[in-house]
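The block underneath contains the structure these notes are about, expressed in structure tokens.
Complex shown without one protein chain; remaining protein chains in place.
Our next item is chain A:
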């Protein structure tokens, strides 16, 4: 069995990695009908109509707000915008697809040819950002001892943006940085909750490996789907890299397929063979007239973009904050907001940042006093960390599942009992306690 090795242990082979990222937009209504788009936690099949059920004769009417948001996301990712665009039908059969086709975009996506620069300066190219509709949700369960598949159409037709990248990532730390940045951008635009665990942000990694120095794409590609945390997608990619290298070194070619990731075993497993490329028989959606945007309209949308995380980060770093502190602030809108308020009150950036970062999240918005110098005394902090970790198994497992918010919670719990504890120190101790 393949063991988890780090990627740098393979000098002969290099990773070829790209992503398809889906984000459900937080519009009021669905993409093509008036049903509510927020389906999370709703009673199944209570938010449906003839359009999203795909009933005979029902017709899609596009949601203008969703299109605006898709284009703004493209602009935030430095894309060019197609002034003439359209929807297409992607034809395939699956029980979660009531019309027998998904309305998506094929050759004229709203946005194309963008990029995002990593902190290292390396540029990740973005192929396209397009708009489509989400499918219904299948639930496999048991009723009266019988295995059944149930369909919940509440999710059917929810606006879905797809971001496609070029296979530009060389390491999983690059992909990790990129994916987190995309999530921050989506949240800064306030167009989606981009929650991984609720499925409002979904990742598909396209992974292959090639001999170092080769430029061509390998003949095979493995798609890893349905992984709902940054931590696990990283692990899945690393596992997959090692699995493929092992096969290649035995003279075999990994098969083209879709694989899932088993979180408990830490392995990927085959889900669906992709030997034969699917023929989706795309053609222009005749129910929706093509779009023509004016350059003025597109410029207007660009002007409306909020300050993006990268800009905030460089502002913060320019005001002498460490890039770690800057990232911590950007990741928490509450902390960032308070930080700016404290700056306005006249605090120097470093002081303001340290105050805001060290405060428990629920106290952030009220904190405004300079406290005594934080303590980094391990002997004082560690027993408390151990206590809090053992008392909060749920938060611990959430954190293990990649929910970074849980870490803030645990830090907050410690700080509540020991306010003078240095938050960075507390965080480090908790992290090493949990992963140790």
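Heads up, the rule we're going with is that contacts are C-beta pairs under 8 Å (C-beta built on N, C-alpha and C of every residue); 3 or more make two chains touch, one makes a residue touch a chain; residues count from 1.
Methods note: contacts and distances are computed from a predicted model.
Selecting from "Carbon-monoxide dehydrogenase medium subunit", "Glutamyl-tRNA(Gln) amidotransferase subunit A", "ABC transporter permease" or "Phenol hydroxylase P3 protein", the unshown chain of this assembly corresponds to "Glutamyl-tRNA(Gln) amidotransferase subunit A" (UniProt protein name).
Contact with the omitted chain, checked across A:54, A:260 or A:360, is made by A:54.
Among the residues A:118, A:164 or A:288, only A:288 touches the chain that is left out of the figure. Along chain A, the points of touch with the absent chain fall at residues 50-51, 53-62, 89, 91, 93, 95, 98-101, 277, 279, 281-283, 286-289.
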